[in-house]
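Every protein chain of the complex appears in place save one, which is left out.
Chain nomenclature is as follows: A, B and C, assigned in order of appearance, with residue numbering initiated at 1 for each chain independently.
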Amino acid sequence: MPAPIRVTIWNEYVHEQQEPSVAELYPDGLHGALAKSLAAPDLEIRTATLQEPEHGLTQAVLDATDVLLWWGHAAHDKVDDAIVARVRQRVWDGMGLLVMHSGHMSKIFRELNGTSGKLHWREVGELERVWCIDPAHPIAAGVPEHFDIPYEEMYGEPFMIAGDAHVIFMSWFEGGEVFRSGFTLQRGFGRLFYFRPGHEAFPTFHHAEVLKVLANGIRWLRPAIDMPFPKTHRPDPLSPIAPKDFKVHNVGIVNP
Amino acid sequence: MPAPIRVTIWNEYVHEQQEPSVAELYPDGLHGALAKSLAAPDLEIRTATLQEPEHGLTQAVLDATDVLLWWGHAAHDKVDDAIVARVRQRVWDGMGLLVMHSGHMSKIFRELNGTSGKLHWREVGELERVWCIDPAHPIAAGVPEHFDIPYEEMYGEPFMIAGDAHVIFMSWFEGGEVFRSGFTLQRGFGRLFYFRPGHEAFPTFHHAEVLKVLANGIRWLRPAIDMPFPKTHRPDPLSPIAPKDFKVHNVGIVNP
Amino acid sequence: MPAPIRVTIWNEYVHEQQEPSVAELYPDGLHGALAKSLAAPDLEIRTATLQEPEHGLTQAVLDATDVLLWWGHAAHDKVDDAIVARVRQRVWDGMGLLVMHSGHMSKIFRELNGTSGKLHWREVGELERVWCIDPAHPIAAGVPEHFDIPYEEMYGEPFMIAGDAHVIFMSWFEGGEVFRSGFTLQRGFGRLFYFRPGHEAFPTFHHAEVLKVLANGIRWLRPAIDMPFPKTHRPDPLSPIAPKDFKVHNVGIVNP
Partner (left out) sequence: MPAPIRVTIWNEYVHEQQEPSVAELYPDGLHGALAKSLAAPDLEIRTATLQEPEHGLTQAVLDATDVLLWWGHAAHDKVDDAIVARVRQRVWDGMGLLVMHSGHMSKIFRELNGTSGKLHWREVGELERVWCIDPAHPIAAGVPEHFDIPYEEMYGEPFMIAGDAHVIFMSWFEGGEVFRSGFTLQRGFGRLFYFRPGHEAFPTFHHAEVLKVLANGIRWLRPAIDMPFPKTHRPDPLSPIAPKDFKVHNVGIVNP
């Protein structure tokens, strides 16, 4: 039996402490709700929040994390740049990262995409229909061709993400927009999965299909390797190099 | 006749001022040599260096730049984060960016790739043979299937770049390594082109084919559009939204 | 002034001759309507149909075609395999190909994608809203962020296309589906652009934005180069090869 996957669920944990309606939906915080719903024998789950020292993401915690889940919205710029750099380095070394919903504007999402993460949005609680466009992807295992979330925030295209986004889910919104709702990336040795649903004002994280996708995502994000990039300086050639005459005129000169 | 392309060549300008052998090859700096060699009626070229106020990359200069060339090596971390963020935003708005050689470790290259930019390297002045693997790309126009640079620094795979890198050139090194030497990316509305050759200790920027590739690159990087991302909040739906009953039980509950 | 782009509009021309309602919308055939609407000084347009000898796509016609438009639906399997192979070879050599609507099940579309081209569909004449997700692409020049087609056939995901499809347009359908409606591919030296709208039973090809997209597509598909793949056998090495001792034991043997 393989070792359990070490999962850390990170939540900025702001709305739940400020808005009673959110607290009612998620009395233990979004992170608490997710930790409870995603619990499984092959997972070793812990949580971390913005308010903890080093946001709960010390080097030791990250080193012992195989897959990091990220939920943030109101406090993206309160996340310390040094912690973001630390998370990014862990992804480059192999750690999986699952960014949810409004995390599209988090520093870590933007830095790994290399884009602004921008999109259009509307918050009126409309129907979102999620379509699976790559049913053969492991993250789609057991997920139906489409499922409905009765009320959600709208995110609309254009969505500023990297060109190598492998899109697994696309959303149709009642109000007339479309969106690439679930996609994967690889950065360095690590993988990223972004999944759109999950607005704090709605019970989305109690939705069976949404939880199924997140559960699949965690398994798929498990690192294949976990190591730093190997030594970069290779002073000795592997094959013989002929003697050279380092003269400028040996190059096809344009401007002598 | 279309307006000229406004080009800014940025150079950290360190080696030329510290090492006589480099100064001999590039007495006016790498930026000066490139400005001279790339001069053409359809280009309006200026230069900027690290040592100038705001590294010569004020908001006004960037706003008046269609395509920015970037050469850096010894002083990547002397480049101010705020200037890097400014350049990145300009790329997202449409500006083209041409990163050369050791710029693979520059902040701007890494932030737009979302990767570490790492690779293997060796500096013994060996033969580099550049292969064109996409002869139909505009950047390859007039470039032969392969050309040799008699002595260059070696860069070897694995090269940590984004998965959507569209590779145009691949290099063979005499000492036994291979490398993805020329590739494009799109980030936001802007394009990036990376081209590997260009070590300061060799006369690479006097090489006719190298200059040809750079000249093609500049034309291809010209912005198609140049604008900020449009307003993101769209409060009114485009299609009618049915009345909703916002009750938790309307969602398929897993953990009630 | 560059030479005009030589455009051939190919239409299977079946519905227009069999269904009066279609003939009413397109009295000169879909090809005739398109030829008229797309006419421009920089284009040299001819048409061809299934019923002509060699479907109007002789080697001479194809050799004199820079960009081929393709509309087919009811008669995909009446298209001769040899002609399809001829078109495919021309694309590999540089010719642009613009496949419209139901052409997603044409032999040429499937062979260039390497996929089945399958999708979901419904023909009730519902609203299609086309979203532009890459406004910086030349094919999107002058096209608004979204535009509506009041009644169209529905095509829904999953859409079986190649993974390197660069998506420019995505559609929202009134009945609840989403679709990747406009995308590009490169195959060999040639480019492909697929654009979904264009059902024969509706006046879609009289729609200003649809015509704008097609017009942009033609310009973007113009070949960068037009040539066969170069000679494949290269008997002489470019760099010296050391003498070899061709003995089996020189390879790390697993099964002796």
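Everything below uses one rule, namely that a contact is a pair of C-beta atoms (placed from the backbone, for glycine too) under 8 Å apart; a residue touches a chain by one contact, two chains touch by 3 or more.
Given the structure is predicted, the values throughout are model-derived calculations rather than measurements.
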Note to self: Given that one chain is not shown, which residue among A:H31, A:H73, A:H137 or A:K212 touches it?
What the structure shows: A:H137
Check: Among B:G56, B:P135, B:P150 or B:G182, which residue is in touch with the absent chain?
Finding: B:P135
Item checked: Residues of chain B (touch criterion as defined above) contacting the omitted chain -> 129, 131-135, 145, 156-159, 163, 166, 170-173, 176-178, 180
Margin query: Suppose we count only contacts with the excluded chain; which residues of chain A make the list?
Written below: 94, 127, 129, 134-138, 141, 145-146, 174, 186, 188-190, 223-225, 230, 238-239
Checklist line | For chain C, residues in touch with the removed chain | finding: 25, 33, 36-37, 89, 92, 111-116, 118-122, 124-127, 149-151, 154, 156, 158, 160, 162-164, 174-177, 185-188, 202-204, 206-209, 211, 229-230, 232-239, 241-242, 244, 246, 248, 250-256
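Rule of thumb we're sticking to: only the chains that are shown with their structure count from here on.
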Note to self: Can you compute the centre-to-centre distance for chain B and chain C, using the mean CA position of each chain? Integer Å is fine.
What the structure shows: 31
Check: Counting in whole Å, what is the centre-to-centre distance of chain A and chain B, each centre being its mean C-alpha position?
Finding: 26
Next item on the list: Report, in whole Å, the distance between the mean C-alpha point of chain A and the mean C-alpha point of chain C.
Entry: 34
Next item on the list: Quick one: which residues in chain B touch 2 or more of the other chains?
Entry: 127, 174, 186, 188, 230, 238-239
